[in-house]
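This report concerns only the one structure given below.
Not every chain is included here, but those present sit where they belong.
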């Protein structure tokens, strides 16, 4: 079994979730990816989560919009860290998904990241696994340095163009 | 088994939920009442819901605050009508519970009533059972007339006092 | 007369409301559909609602945006279960319609479903009529199974593409 | 019949609505005051509004909280100017009442004033009647001057105390 399991409530969520796939691949972290709905396939979600906890899975990432119960339902079936990615939908701009993901009751936390920001969910998963894996801690340090370098390059360009 | 099952996520929710109890008793509708948490006792919720659907339960009422997944989780395990009562909590004034209860995905509806308004959840349950029960339809008509009479009395008082 | 009456405040709401039509047709539930405005044709609304209650109509579905009084006005004229579908409009993203539909006073509930989610309004209506109709309960069970199957197929595709 | 009719959805709304009574009395504008609910006594509301329009009533003021349909329902039954006062309720702070009062569809306006601000509803009614009544226009001018004087006195006090 893989180190991370990614679940999303609908296959249309993949546009938001694929950034997580990219970051995990880039860090060399193994993962499984599934479409599974808290409301339409609750037993399937339970089965996937139980298998993950019994295997060597370390972290579960769940992306969902609207009432967005997926991350919370997963968290109710496992003691693994669960990361929730609220996804924006038409109308309320994702405020529904954000609140439904983050406002979990005492006892069953969901680690919530920003709206549609599955890249950060993956990076958080990497830092969690990294608490016992020096290679990943170094990967994160390199990732930050690379990001820093890119920003310095953009800084130079902006100055040329506008100053 | 009873006609209605009432579930609430925490025993502290009873202050909001007891109005439902009063209305159901007053209409002579039988009910079961439980504290059961979608996140802290998910299997218990599932068991209660399955038993209710297999018995002669007609409607399930669920009250919860915060991320408020209870009604949605129930709805994922039954095809009975599920009524959700969002409960206010400190901070966000219950907007979290409202959105997490009402914004269910296509296929699994929750019939949501107003913030903390469990009386209306009970009245909605009565009108649902009433679709096949003339006694309850007449009870509802009487309930409305009694309410109307009370308002006319208040109207008379206001006029005396302020006009 | 039909089992369900669908009302919408404006003919432009049909884009949101036609999913209800599809679900009802698919379940073999008879329905009437009307454009009728709580504010611009209040007497017409009253007449349609009274005729529905006096006929064998079981449930009324109302879709409206903005101040969205339609479902509440209908509920004030009938003891039938009324399902409200808040519709998004420009600017406030439908928060106005949601709050105006769901926050009904004690005594007169509206069963509110998610933003623009008329499919769920139809499914809720079917489950309400289903409380006294085994064929519809079975239809709902089949509907859920079909949905589940579709999700499992999507799950298989996602794994092929991204894992 | 009186020049202004005040309606409120519940007798508990009087705490917010009595400021309107005071301003109207102070301006010498005659008024009727009623408790009448859009949802629980819809026919009573209709009757009161029709009588008001047929009498010499000039303006209707309606105060309501929650889904707050009262002003809109009144406006659907009259071409008189209708002033809506959204009232705050627990939880959502009155955002529900504000949006349900102000977001009326094209064709049926409600003149909405600030949250719980029935004094301003009365002053607006006075200015509306004042469009054809010079005494009231002068009363408003005097009212503003008196207010200005009071503020200048408070200004003097603040300077003494804090500067």
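Chains: A, B, C and D, in written order; residue numbering restarts at 1 for each.
The rule is simple: a residue touches a chain if its C-beta (ideal position, glycine included) is under 8 Å from a C-beta of that chain, and two chains touch if they have at least 3 such contacts.
Note that the structure is predicted; figures quoted are calculated from it, not measured.
S.K.: Of the full homomeric complex, 4 copies appear; what's the total?
M.R.: 8
Methods note: only the chains that are shown with their structure count from here on.
S.K.: Tell me which chains count as touching both subunit C and subunit D.
M.R.: B
S.K.: Which pair wins on C-beta contacts, B-C or B-D?
M.R.: Pair with the higher count of C-beta contacts: B-C.
S.K.: By CA centroid distance, what chain is farthest from subunit A?
M.R.: Farthest by centroid: D.
S.K.: Compare the two sides of the subunit A and subunit C interface and say whether they are made mostly of the same residue numbers, over half shared, or of different ones.
M.R.: Subunit A vs subunit C: different; shared/all numbers falls short of half.
S.K.: Would you mind pulling out the distance in Å between where the CA atoms of subunit B average out and where those of subunit D do?
M.R.: One centre to the other, that is 34 Å.
S.K.: Centroid from C-alpha atoms only, then distance subunit B to subunit C, rounded to Å. What do you get?
M.R.: Measuring from centre to centre gives 18 Å for this pair.
S.K.: For subunit C, give me the residues that contact two or more of the other chains.
M.R.: 95, 102-105, 107-108, 114-115, 144, 147
S.K.: Indicate which of the five shapes (line, ring, star, complete, other) describes how the chains touch one another.
M.R.: other
S.K.: What is the complete set of touching chain pairs?
M.R.: Pairwise, the chains that meet the contact rule are A-B, A-C, B-C, B-D, C-D.
S.K.: Report the residues of subunit B in contact with subunit A in the complex, numbered from low to high.
M.R.: 9-10, 37-40, 42, 66-69, 72-73, 75-77, 89, 92, 95-96, 99-105, 107-108
S.K.: With touch defined as at the start, can you tell me which subunit C residues reach subunit B in the complex?
M.R.: Counting only subunit C, the residues touching subunit B are 19, 58-59, 79-81, 83, 98, 102-115, 117, 119-121, 123-124, 127-132, 137, 140-141, 143-144, 147.
S.K.: Give the list of subunit C residues in touch with subunit A in this complex.
M.R.: By the definition above, subunit C touches subunit A via 88, 93-95, 114-116, 144, 147-148, 151-152, 154-155, 157-159, 162-163.
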